[in-house]
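Can you read through this structure? Questions will come right after.
Removed: one protein chain of the complex. Kept in place: all other protein chains.
Letters are used for the chains, namely A, B and C, taken in the order the chains are written, and counting of residues starts over at 1 for each.
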Amino acid sequence: MTAETMFYWSLAATALGLVVIGIWGVLTRKNILRIALAFTLADTGVNLILVWSGFLPNRAAPIIDSSVTTVVDPLPQALVLTSIVIGVAVAALFVVVGVLASRKSGSADVRRMKELRW
Amino acid sequence: MIRTIVGLVIVLALSAIVISSVSDYSVPSELIGAGLNYTEQGVDDTGSVNLVTAVVVAYRGLDTLGEVVVLFSASTAVVLILTLIPIGANPTPPSSIVAFTAGILPGAIVLFGIYVITHGHLSPGGGFPGGAVVASAFLLVMLGSNTIPGKTKFLTSIESLAGLTFGLLGFWGMLTLGQFLNNLVLPAGSPGRILSAGIIPLISLAIGAKVASELSGVFASYRKAGGEE
Amino acid sequence: MSNTFLIILFVLIGGGLFLSFLRLILGRKATDRAVALDTTTLITTGFLVLVAFLQGRSMLLDVALVYSVLSFLGVLAIARYLDGGLR
Partner (left out) sequence: MNMTLLAAASMGTGIMMLVAAVAALVVKKLISAIIIVGFVSLSASVLFLLMDAPDVAITEASIGAAISTVIFLWGRGKIGGQE
């Protein structure tokens, strides 16, 4: 296994592991803010997977100047650029709704929130 | 307990599906499809050296308009909820070190944010990260002051003005060249200069102002919600 | 730039990062973790500069610049929270 292959697949394994850990946290944690944190982790992992899908080793960043001949795919990066900013706005909404729900039920525990039960 | 086991089973099944779907995949060496097209003709088409900004603003400008609308609705929902339902608290005053720093640094941070926004077609940056940097400067002002910013109406007007500018620049291309958000209603210029790449710097400014005012509005409503009751 | 020098740089940065990471994970109190996050941020900013040097492109330095400006704000917010503000 060459260094290039290890570089490429270690990035993919990190991103997939982050998504898996985030989904596990969303499913099993009990505090509403902890669930929001796990959601943010899964969001970061999905962004990593999207950028990885356009990544080719041994190429340069997609900013053309005289020293660059081959670049990576710019299209997934452009998608992720907006996805990050929208992700933080959605996290803000998540936190506000979570705070309101915890005020209504008197606790941050999702087991006591009838609306959020599963 | 049952919740943990069900969660683990779901997660393991998901990762097994993903791993089996990429098992016969090897390290790519060539670009295909739209990416190849963009990297070969991007600089000639748009005049922007940074291909990511070219894709965000020029090739996929309509998608960016839609994403800005999504951001707008999310931040509006936050501000609306916090305006309707006040949540009380009383912040303690900051120490003198924090107050002193918050008096000096925001100007420099705003200047750096404007650099990031306006050089979006030459170096890494653009409207989205630059707007976040400017919003961080607003955050520093709020961290260093004990008072509530009373007048945040100018944030709303900046936000509306930026959205209107984005739409009008799109309609300018429709009127003159017959295509919504056409980049070349202004000359492309020589790539690598600050005054080049058509209307990409103007749209970057509009996106940056919109992102900065929306995130700042979220923070201002947080502080307002903390101050009442 | 010789290879030996590069390897020494990587080992120094990686070792410092690992030690402060241990404090971040194992830290007894929240203040320990906040200080560890600050240290990690500083060392990682150095690593970002090193990556820009390896690729030979000065425009990648912008990332390190943004992080060094804004990481201060995150640590300041955490400190302000632990102090009793932001509530």
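Assume a contact is a pair of C-beta atoms (placed from the backbone, for glycine too) under 8 Å apart; a residue touches a chain by one contact, two chains touch by 3 or more.
This structure is a prediction, so every number in the text was calculated from the model and none was measured.
A.B. asks: Under the definition given at the start, what are the shown partners of the omitted chain?
C.D. replies: A, B, C
A.B. asks: Check the options B:G42, B:G126 or B:G217 and report the residue that touches the missing chain.
C.D. replies: Checking the options B:G42, B:G126 or B:G217, the one contacting the hidden chain is B:G126.
A.B. asks: May I ask you to list the residues on subunit C that touch the chain which is not drawn?
C.D. replies: 3, 6-7, 10, 14, 17-18, 21, 24-25, 27, 30, 33-34, 37, 40-41, 44, 47-48, 51, 54, 59-60, 62-63, 66-67, 70-71, 73-74, 77-78, 81-82, 86-87
A.B. asks: Need a quick check: the contact residues on subunit B for the chain that isn't drawn.
C.D. replies: 50, 52-53, 87, 89, 116, 124-126, 128-129, 132-133, 135-136, 139, 215, 218-219, 222, 226
A.B. asks: Please give every residue of subunit A in contact with the chain that is not shown.
C.D. replies: Given the touch definition above, subunit A has residues 2-4, 6-7, 10-11, 13-14, 17-18, 21-22, 24-25, 29, 31-34, 36-38, 40-41, 44, 47-48, 51-52, 55, 57-63, 71-72, 77, 80-81, 84-85, 88, 91-92, 95-96, 98-99, 102-103, 107-109 touching the missing chain.
We take it that only the chains that are shown with their structure count from here on.
A.B. asks: With centres defined as the mean C-alpha position, give me the subunit B-subunit C separation in Å.
C.D. replies: Their C-alpha centroids are separated by 24 Å.
A.B. asks: Which integer distance in Å separates the CA centroid of subunit A from that of subunit B?
C.D. replies: 17
A.B. asks: Which subunit C residues reach two or more other chains?
C.D. replies: 59-60
A.B. asks: Return the residues of subunit A touching two or more other chains; collapse runs of consecutive numbers into ranges.
C.D. replies: 61, 63
A.B. asks: For a test of understanding, state which residues of subunit C touch subunit B in their complex under the given definition.
C.D. replies: 59-60, 62-63, 65-66, 69-70, 73, 76-77, 80, 83-87
A.B. asks: Can you list the residues on subunit A that touch subunit C in the complex?
C.D. replies: Contact set of subunit A toward subunit C: 60-61, 63, 67.
A.B. asks: State the interface residues of subunit A toward subunit B in the complex, per the touch definition above.
C.D. replies: 4-5, 8, 12, 16, 20, 23-24, 27-28, 54, 56-57, 61-65, 71, 73-75, 77-78, 81-82, 84-86, 88-90, 92-93, 96-97, 99-100, 103
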